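Every protein chain except one is present and positioned as in the full complex.
Letters A, B and C mark the chains as written, and numbering starts fresh at 1 in each.
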Amino acid sequence: MYTSETKIRIHYALTDQMGIVYHGHYAQFYEIGRTEAIRDLGFTYKDIEKMGIIMPVVEIHTKFLMPAKYDDLISVKTTLKEMPHNHRITFFSEIYCNERLINTGHVLLYFMHSQTMSRAEMPEKLKEKLLKYF
Amino acid sequence: MYTSETKIRIHYALTDQMGIVYHGHYAQFYEIGRTEAIRDLGFTYKDIEKMGIIMPVVEIHTKFLMPAKYDDLISVKTTLKEMPHNHRITFFSEIYCNERLINTGHVLLYFMHSQTMSRAEMPEKLKEKLLKYF
Amino acid sequence: MYTSETKIRIHYALTDQMGIVYHGHYAQFYEIGRTEAIRDLGFTYKDIEKMGIIMPVVEIHTKFLMPAKYDDLISVKTTLKEMPHNHRITFFSEIYCNERLINTGHVLLYFMHSQTMSRAEMPEKLKEKLLKYF
Partner (left out) sequence: MYTSETKIRIHYALTDQMGIVYHGHYAQFYEIGRTEAIRDLGFTYKDIEKMGIIMPVVEIHTKFLMPAKYDDLISVKTTLKEMPHNHRITFFSEIYCNERLINTGHVLLYFMHSQTMSRAEMPEKLKEKLLKYF
């Protein structure tokens, strides 16, 4: 299992007139969590794109338990529960606010060749970085 | 069953550097679909909030089949498959682009009293409008 | 002078916890206004990009007179006050809500070759379309 944690400060643009974070913005929090999880491995998603691999999102599932509010400092915990295989990778996210779990979700992405838009294997370099966690 | 359809033009702000619509924006397309589905009943979500009822989003599930691109005119088809009961309502969304199904999802929302943040029944007026479809 | 008008329905995602449209979203309304102004000429910004010309935004100036609110149907009036010359084009925007002027702004963009990122002339085809208005 590989886990990484990152913090996000809620700015005004993310709130809506219910006085809470607009539900549609959580996909961005998951994205930031994934990006920082890869960076914590000593690698970046930007590097992956430079290798000609892109990772489009294929599925998102989200459950909202409690709202986040303006100026909250939320914590996004991102987990790979298993070693990705073939062209598929699933990131699990838990979002905490003031030590309470407020949101859970998971996102399935594919590795794809950006030139041909055909399915790709996970880049070797990312695989090497991940192997020690599984 | 109650179904409604609305169209959305993809503007630049919705694209990302993959040259497609950023995945996180589909939750907004579902929101627009729900809003117009309620308006087509001769009612508005704004009216519901004026009655002291809010409808926070509790779950979102999304599958991405094909990308939408800049300037595409997508069609969002929003369906209630069953009469909502208790405090729960689930909207199913299908998004089409150039006659092809590109995205499916469903969103669970609760009816809640905005003052007390306790669960509420569906407003009577909305119920009346919906009854003839089920 | 060339003027075009388009309507935008305010959805929930555009509101903030002040209960109004978040100020940062007006740049998108200007963008939608420009896009529809070009479409009304029988042309699209997408066509311009296909010709290898992009139009990055160089300056934005905005004044907020009154707020727009959830579910408002705002009207974006977009005007070219003079024939664009060289690589520069300035669009003026006026936004109306319930017949009242609520926002004014103008946006300067450059025509640029997307391959070389050097300044370009306005595409001939766009020039032809515009000439009759000046």
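Definition applied: contacts are C-beta pairs under 8 Å (C-beta built on N, C-alpha and C of every residue); 3 or more make two chains touch, one makes a residue touch a chain.
Fair warning: this is a prediction, and the values are worked out from it, not measured in the lab.
The chain not shown here is in contact, across the full complex, with A, B, C.
Checked against the hidden chain, the listed residues C:His25, C:Arg39, C:Lys77 or C:Lys125 yield one contact partner: C:His25.
One of C:Lys50, C:Lys63 or C:Lys81 touches the chain omitted from the figure, and that residue is C:Lys63.
Those residues of subunit C that touch the chain absent from the view are 18, 20, 23-25, 27-28, 31, 54, 56-64, 67. On the side of subunit A, the interface with the absent chain consists of residues 9, 11-13, 27-28, 31-32, 35, 44-46, 70-71, using the contact rule stated above. In the full complex, subunit B makes contact with the omitted chain through residues 12-13, 15-20, 22, 24, 70.
Keep in mind that, in the parts below, only the chains that are shown with their structure count from here on.
Legend note: the chain whose CA centroid lies nearest the centroid of all displayed protein CA atoms is B. In terms of the distance between Cα centroids, subunit B is separated most widely from C. Between subunit B and subunit C the centroid-to-centroid distance comes to 28 Å (mean Cα coordinates, whole Å). Taking each chain's centre as the mean of its C-alpha atoms, subunit A lies 34 Å from subunit C. Looking at subunit B, residues 28, 31 sit in touch with two or more other chains.
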